[in-house]
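First up is the structure itself, then whatever we jot down about it.
A single protein chain has been omitted from the complex, and every remaining protein chain is retained in its original position.
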Amino acid sequence: MAAVLDVTPENAWTALWRRLQQDRVGAVSLGIVVAYLVMILFAGAGFLAGGWSREVGVPYANPAFIGERLNLEGVLRKRAEHKGVAPDLSAVDPLAPKYAEWERRTGELKMSEPERSMTLPWGGDRWGRDVLDKAIKGSQVSIAVGVTAALCATLIGTLLGAFAGFYGRWVNDFLEWLYNVFTSIPPILLIFSLAAVLRSGVFAHLFASGIWMVVIILAATGWTGMYRLVRAEYMKHRSREYVLAAQAIGASSASRMFVHILPNVSHVILVQLSLLVVAFIKVEVILSFLGLGVPVDMVSWGTMLSEAQTELVIGKWWQLAAATAFMAVFLTAFSMLTDSLRDALDPKLR
Amino acid sequence: MSVLVRVANLRVSFVTRQTRVEAVRGVSFDVRHDATLALVGESGSGKTVSAMSILRLLPENAIVDPASRIDYGGENLLAAPGARLRALRGREISAVFQEPMSSLNPVLTVGEQVAEVLRLHRRMAPRQALERAAELLAEVGIPEPRARLRAYPHELSGGQQQRVMIAMAIANEPKLLIADEPTTALDVTVQRQVLELIARLRERHRMSVLFISHDLGLVGEIADDVVVMREGEVRESGPTQRIFNAPRDPYTRALLACRPRLDTRPRRLPVIDDFMRGAAAPGAPLERPPAGANLVEAKGLRKEFRLRTGWFSSKSLVAVREVSFGVTRGRTVGLVGESGSGKTTVALLVMRLLEASGGEARLEDTDLLRLSGAQMMAFRRRIQIVFQNPYASLNPRMSIGRTLTEPMRIHRLGADEGERIERARRLLQRVGLPQDAMHRYPHEFSGGQRQRIAIARALAVEPEVLICDEPVSALDVSVQATVLNLLLDLQEERGLAYLFISHDLAVVKYMSDEVLVMREGEVVERGAPEAIYRAPQHEYTRKLLAAIPRGLEGRKFGDGALTSSGTQP
Partner (left out) sequence: MVPTLAGVILLVFLLFKFFGGDPAQILAGQVASQEQIDAIRRELGLDRPWYTQLGIFVREILSFDFGKSWMTREQVSAIFLTRLPATLTITIPILLLEAALAIPTAMLVAYYRGTLLDRTVMAICVAAMSISFLVYIIVGQYVLGFLLGWFPVQGWSDDFWRNLLTYAPLPILLAALVGLAPQTRLYRSFFLDETKNDYVRTARAKGLSEPAILRKHVLRNALVPVVTNVSLLVPGVFVGSFLLEIFFSIPGLGREIYLAVNRSDYPVIQAVTIYLSVLTMFINLAADVLYTFVDPRIQLR
């Protein structure tokens, strides 16, 4: 067919941007993902949902859109705040005067505990913490874990894959052996083993807070997919003529690997990275649910879901809904974005 | 003779997300009964799309103009319902494609695939169909047809795979066979056999053949009528004799003229532009510097590959066996052979892109094969290489400017970056490319332009020796001439020594001062190009020469029947 030559100089990335813009679904997904990123940046800096762990509502506070319907626990707690005059039970209970004494004394202490509200925007959890704040903070934690772990796994997998694919022979043999070792162990077992030793082991105190334990577990389990992909790409490219030409003009091995081949493989890596982010977030949620993920002083979508299970039975559904909604919207948008990215980068569709 | 298929005013466009490209723009031609019509053109001419429109075998994003018509047996095929077309396909009109390996289903046996088309259209019982399939395989010349029924496609050679495709196509005695470049992917000697097969079958079954090709030499030998296409339009059409002897259209004349001929060696090959401007002249014969001291000398080159076949066992494959040659400044040594002959391996050995198993390759007095990596760096300046595939030899993610300045930077040529950019610009100018190419990327250029960029890159370090590994094989005929002329000019200007490798004997003969014929890793014959051409000694050389399509001269009789000996007129 007649050739259509581009008039403006354009490299792969500007072409990508242009094609992405034309894809409506991709553009909307990008918008949603960016909105989330802004939200978690604010949350991370403390401007948003900073006080998520404060118990600002009554236990199981209803969401604002439901109003103050029956909330037994909440009502009880509220009543506990406003102490009316207690009936005189001294005839029955010898300690009653003492109770009255203690009540009077504690009432004198000025507690600056603010009054707890009966309803919160999206309801409260068992301790009266704001579910909306938790959802926002949880988004930050879960997404941060997913992205960090994906980046680590990508770094490991890309480096190892590049060396194995480019050099071949004994380097390849050794790395293939390593790959086989890691993939022979069922992933869940590897995760559990790592979780077991990192929690109770020598470095337990290092991982007592922060997300690094989960990140390490995820990266150590998830690098293998990226390795396989990058190795296959490097094997394909190393005998391509442009690499031979680079060798012919005297380019070094490092130059050939990272200056010549890597830019040609980067689009594949990018798509795989996005897939890893989604997969890792989902695994983190499950790990946190089981108590093997983020530490107890942090909130993630997984910890919210673990509370939600018991809440559902007594009819409190809003924490489940919040966590699910925030997670589903983000992952759907991110997955759609990845699909659009893959289509936009596909040379055959150019 | 009456008309079998009439294509009238065919217009086909392709729609992608951003653009709509018109591939075929108002093409009309007739396919006569019991005759061969050739559609000739270069890549992008629309010949394949035009032919495939007859069977509506087009990609999903193709749009055919409703005003187009393709008449067959009194009906317009373009308007026919899908069921009607499916009834025709494989029964009255069949197709054979270019790449036989990928066109056959890899997980089904050959017998199953041939029998399928019989069972589909003739409702044959399975056993009966397999019987008939065996007969068909025998007819197309597959040895041991019964045993072959159970073979899988990857177990057959390229030529045999194509024969299987042909067997599938003629199984139901079609009236028209559409052959889309059926021999382009095959070696020259095999090509000859397949063409003869098609001609024999055509005669025996009295069918018409619509033959698509870019090779005018081929077309001249086998076609009764020719349609010359360029960029979606018909430039000229008519009987073969007339087209070849008295072409009217300048493009046709250009196509006929710009292939290197076997009998003359003009100083410059005429290019399309010369003809389009009407300024063509054959030119004086080429003058070459005399032979002298060898700049590059290879002795006993040898390469053996070890393939691991199990944990402890391995098999060895000798790709290059005892190859020796010498190249002088300003002259060219040509290496010709088919695929698997080892000619490209020789190039990689000399360039140290592959480690040799034995022998030596001397540049002046130094044996390149014994140098360490660091020592080799100095010599990488003096000997460079241009690869075959212009679409693969440039890094798609590197701008042209960077591609050209990188070798200079590595070898510390030019005082600073500014000077290197200047040199790069001058190189671009020398190879005939615009200055603004510096900022652009390979995908913005055509095959011929990319090859010129590759040549510029090779010249960036100012080498003394240039190895050209099939530099024009992936290019259209009209573009080949430009690149060959450029190479000759550069050789004359700079006194470069060339090692020129190709499977195309005509091109090698044109470019070289000495020709080596290779087969399965060995040099079977060597000598001056004229001597090789006029009096080939080795049987293989003779076979190679006989297989080359000669155009009109190759026809023994006016009706296009081929002979197998192909003796010179």
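Per-chain residue numbering starts at 1, and chain names A and B are given in the order in which the chains are listed.
Here is the rule we go by: contacts are C-beta pairs under 8 Å (C-beta built on N, C-alpha and C of every residue); 3 or more make two chains touch, one makes a residue touch a chain.
Keep in mind it's a predicted model, so treat the numbers as computed, not measured.
Engineer: Just one of B:21, B:120, B:377 or B:524 touches the chain that is missing; which is it?
Structural biologist: B:120
Engineer: From the listed residues A:41, A:95, A:155 or A:188, report the one that touches the chain absent from this view.
Structural biologist: Residue touching the chain left out of view: A:188.
Engineer: Which residue, A:285, A:299 or A:344, contacts the hidden chain when the whole complex is considered?
Structural biologist: Reading the full complex, the residue touching the unseen chain is A:285.
Engineer: For chain B, enumerate the residues touching the unshown chain of the complex.
Structural biologist: Touching the missing chain: residues 55, 57, 60, 86-91, 94-95, 97, 99, 102-108, 116-117, 120-121, 152, 154, 165, 168, 309-310.
Engineer: By the contact criterion defined above, which parts of chain A meet the unshown chain? Give residue numbers in ascending order.
Structural biologist: Touch set of chain A with respect to the missing chain: 177-178, 180-186, 188-190, 192-204, 282, 285-286, 289-292, 301-302, 305, 308-309, 312-313, 320, 324, 327-332, 335-336, 339.
By our rule, only the chains that are shown with their structure count from here on.
Engineer: Please report how many Å separate the Cα centroid of chain A from that of chain B, as a whole number.
Structural biologist: For chain A versus chain B, the centre distance works out to 53 Å.
Engineer: In the complex formed with chain A, which residues of chain B make contact?
Structural biologist: My answer: residues 14, 16-19, 21-23, 44, 46, 49, 231-232, 348, 351, 353, 377, 380-381, 384-385, 387-389, 392-399, 406-407, 410-411, 436, 439-441, 443-446, 454, 457, 460-461.
Engineer: Can you list the residues on chain A that touch chain B in the complex?
Structural biologist: 1-6, 9-12, 19, 22, 240-242, 244-251, 260, 263-264, 349-350
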